[in-house]
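Shown here: the complex without one of its protein chains, the others still in place.
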Amino acid sequence: MFKKLIEESTGRSPWLFHINAGSCNGCDIELVSVLTPRYDAERLGFKLAGSPRHADIVVVTGPVTKQSLPRVLRTISQVPEPRCIVTMGSCPQSGNVFRGSYSVAGPLSKYVPVDVDVAGCAPKPEAVIDGLALAAKILKEKRGRMK
Amino acid sequence: MNLLGNVLSYQHFPIYAIMVLFMGSFLIAAFGENRRVRNILALLSITASLIFSLLLINPVILRGEIIGYWMGARSIAGGYAIGIALEVDALSLFFALLAACAIFVSGVYSIQYMSRDDNEKEYYTLYLLLCGGVMGMVLSGDLFNMFIMVEILTFAAVALTAFRNTARGAVEAAFKYLVVGCMGSTFILVGTAMLYAQTHTLNLAQLAQLVPGNMNTATKAAFALLFVGFGTKAFIVPFHPLAADAHGAAPASVSVIISGVLTKSGIYGIIRITYFLFQSMGLGTMQFLLVFIGSVSMFVCVTMALAQHDFKRLLAFHSISQIGYVLTAVGLCTALGLSAGLYHAINHTLFKGLLFLAAGAVLHETGTTDLNKLGGLARKMPHTTVLFLIGALSISGVPPFNGFASKWLIYQATYQKAVESGNIGFLLVTVIALITSVLTLASFVKVSHSVFFGQLPPELEKVKEVSWGMRFAMGIFALLCIVTGLFPNLVTTYLTEPAAAAAFSVQRYIEAMGFDGSAAVEILAGSFRYAGVWEPVSWLLVLCIALLAVTIAALAGRYDNVSLCRTAAGDSKYQLFYGGEEQSFSQLGGDDMFWGFKHNWRGYFSFMHRLHSGIVNDYALWAVADLALVMLFSLIVL
Amino acid sequence: MDFPFIKEAISQLFSKSSCAMYPAVPSEAAPGYRGRIVYHPELCIACGMCERVCSGNAISRSVEHLEDGRDKITLTFNLGSCTFCATCADFCTKHAIEFTGDYHMVATKEEDLLVRGSFIKAAPKKKAPAAAKPENCSAQVQTEASGVKPREDGKPVNDQSRCVYCTLCAKKCPAEALTVDRTAKTWTLDEDKCVSCGTCAQVCPKNCIIMG
Partner (left out) sequence: MTVILEALRYLGYVLVFPGFLFCFLAGMLLCGIDRKLVAKMQKRVGPPILQPFYDFFKLCGKETIVPAAAERISFMLAPLLGLAALVVIQLFIPVFSFTAFYGMADIIVILYLLLIPAISIIMGGAASGSPYAGVGLSREMVTIISCELPLVLVLLAVAKTVGSAMGTGLCFSLSDIAEYQEINGSLITRISMLPAAAAMLLVIPGETGSHPFDTAEAETEICEGLLAEYSGAALGVFKLSHAVKMLTLSSLFAALFLGGLGTGILVLDALLLFLLCAGITAVSISLVHAVTARLKIEQIFKFYWTVVSLPALLSLVLAWYGL
């Protein structure tokens, strides 16, 4: 029963940790707007965590610059299992307009398995909510597969 | 057989307890070249002293006798005491037991702690002299002998402060201590002389009989001189900077004696003169004097401690802060207050001894006590850490350790005093005491973070746990801390209440030496009932059950499902979160940890900073100014 | 310290929330929102303009040679690389690219973010029978093609045999010196306005503008 309780709860309280990997701040602002009274992601249990140790979902924005790459990977590795990695906006998926720049090391999927891509430049808050809800579902599945 | 029986009569034990220490000192000075001989001699003498003190519990505390002992069969001639007398009532024995315990543990600790120093022979000679001085002072029945013993212990303490004279500041600290300590001794001497001129006797019991009836300007001045003189020994404000310097420089085992025992002997002196010699504690103004000085010591020293960044200096300031508690409680002049103060005196000796020994252990292994250079020692010295935490929680008054039990009594005593006397000032004292307690906690949080938790500086990677002997010594103190905290009723019933009762029965004290005590001013102790309840054992039991329940529930909830770093190489998963950066050494300095607090008090702190100039001339001036004020006060009110 | 918002807080306690209850209540994107790309391959002429103007390199074109000699041309729009600037749609003369208000672009696989469309281009086949009738004609064309000589004054010349009249050169000309009429299939240069910058030659998808 306890295990079922945990599994049920996992999908209902995903906490986010946001990493800016060289983003233009467009996606960052959209992510924060998800938490405002207008969209209020907290009603779905989402919460922005302050430390990667508390997080379930890592949201990466930005094209993953060479400077940020080791930091991003280190921070992602510090998130306890089960975890879910969400790329937000086009940049971390492909590099977008920054592709081919000398300083861009992306896309992120070259280095870590990405679970959910939210496209858009920047995505609409509704799309972010969609993406996070999908991530929460994946999280629950991952939790079910543990142990 | 008769002779042996005579020799082993408990009447002689007080002088044995003193003399074994002095004998040990002389023997080590004479034959202490060999390390083993020296250690055995030192251990023998401190153990013997402890045993003799313990054997006195039965007659003095349980049976309530007062041992009046005349040395060399001389006693009273022509109505005046002419012999050297020892007089042991429950109060004296209380302090003697305290001293013997601390001396024993610190002596055991010294054996390994001092093994890296040279001149060990001189160390033990001086150490036992210091101990003998303390023992002699608290058991003496003679004011002049008290002065002699004070001189012995002051000079031994000065010499021991400068013992590690290669260390920075040691000689300077000793010099400051010497100057102000000698001023204090001189005050005591002058006070004694003035009393002698007025009463023609030096015996404490006879003085207690004669002085209160014959108060004149000279005796009033003598009171001020004695009070300030013993105040110097207790390092109460304004003599606290000396303690900081002396503790910072002295070896930890000596700091234990200076803070745990020497200051107590100062308190003992103050109790003797205020309660016995002058019997002036019944006066509201005299209570005000003690409580005022006590509260100021309590608060000023705890704030000074918050600003320190040296482990031992910080402990030194706390030491005076705790002495402030004792003095405040003693100054209340109620049975509860005195009992609480004496309880706190025991506890202070225990936890402060433990903390100084822990500081010594850190110094012994790392070579520094600077809070900004230490950190993360918990992984290298786990036992020391646990012992230190017991001491830190005790001094901060966290239940169920002993500091809480005595502070709890002190709060009640001050509040009850406020209610009884209708004086709202005592209420302020309760509030100050409570705030001081939380500030104490704050500074020990700072120490535990800066020394034992946090990150290990790379240069301290090779630190090892201290040897078993040192841990054993600390363990004794820690055990006593827990025991006195868990069984407050036993401590109050068998130690502090008899001692407090002794302080209120001056008449018996006088009569025990064969004088007429009928004229003594009896101070009414008054009865008391606790305003609250505190059952540490049951509380601990409930806490254990709750902890067990929580632990079982947590383990059932896979609390033990932790993932630990298995590889030697730095797996980034197990590194600390540094905002994504690679883990590097970063330890919050202990210096300015509570700036949110200090920022609001910056005026006060900068004032204090300017006041504590570190110049010995200033401190001497403070002593004189203090004397002048107290003298003025006593001339007016006595 | 005062609490200036205490009244609002209490009054809002009893008023309706201002939340958009998104997943429960679907929400439309604002008019003009540029969301998911819809590609109409039947309109496309594979001029390649979109691919060229795309800043995010989101558009790729692949050509598959079918057995019957025709080419199957596939255009792929990678939404995961798109900045949704809509320049491609702007430039598309055939209006084959459309930006919709659909913002649900969430995927677990990269595949899901690709918008594909393909059409079979018969153009080379169409030309082959036309060239087959008069044999010299094709040679003529070829000589014509090679015959277009660059002008000596450095102004552009159009090889009209290859031009598809996509008007891109006219759109791009900074001096507005070019006029292209798609219906009349004319390409005219206003020599007074031309500054010989070469933009038309650079942007021409068919490389039929020749500069000196």
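First chain written, first letter: the chains are A, B and C, and each begins at residue 1.
Criterion: a contact is a pair of C-beta atoms (placed from the backbone, for glycine too) under 8 Å apart; a residue touches a chain by one contact, two chains touch by 3 or more.
Computed from a predicted model, the values in this text were never measured in an experiment.
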| item | value |
| --- | --- |
| Missing chain: touched chains present in the view | A, B, C |
| Residue, one of B:8, B:62, B:545 or B:635, that touches the chain absent here | B:545 |
| Residue among B:241, B:337 or B:454 touching the omitted chain | B:454 |
| Candidate in contact with the missing chain, chosen from B:69, B:276, B:325 or B:415 | B:415 |
| Contact set of chain A toward the excluded chain (per top definition) | 2-3, 5-10, 12-13, 37, 40, 42-45, 48-51, 53-54, 56, 78, 80-82, 143, 146 |
| Chain B, residues in touch with the chain not shown (by the definition above) | 376, 378-379, 382, 389, 393, 396-399, 404, 408, 411-412, 415-416, 419-420, 424, 427, 430-431, 434-435, 438-439, 441-442, 445-446, 448-449, 453-456, 529, 531-535, 538-539, 542-543, 545-547, 549-551, 553-554, 557-559, 561-565, 570-571, 573-579, 583, 586-588, 593-597, 599-600 |
| Touching residues on chain C - with respect to the absent chain | 1, 3-6, 8-10, 12-13, 15, 17-19, 21 |
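In the analysis below, only the chains that are shown with their structure count from here on.
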| item | value |
| --- | --- |
| Contact graph of the chains (line, ring, star, complete, other) | line |
| Multi-partner residues of chain A (at least 2 other chains) | none |
| Junction residues of chain C - those touching two or more other chains | none |
| Chain A partner contacts - residues on chain B that touch it in the complex | 556-557, 563, 571-573, 575, 577, 579-582 |
| Residues of chain A touching chain C in the complex | 37-40, 43-44, 90, 93-97, 99-100, 109, 115-121, 123-127, 129-131, 133-134, 138 |
| Touch list for chain A against partner chain B, complex | 2, 19, 51-53, 68, 70-75, 77-78, 80 |
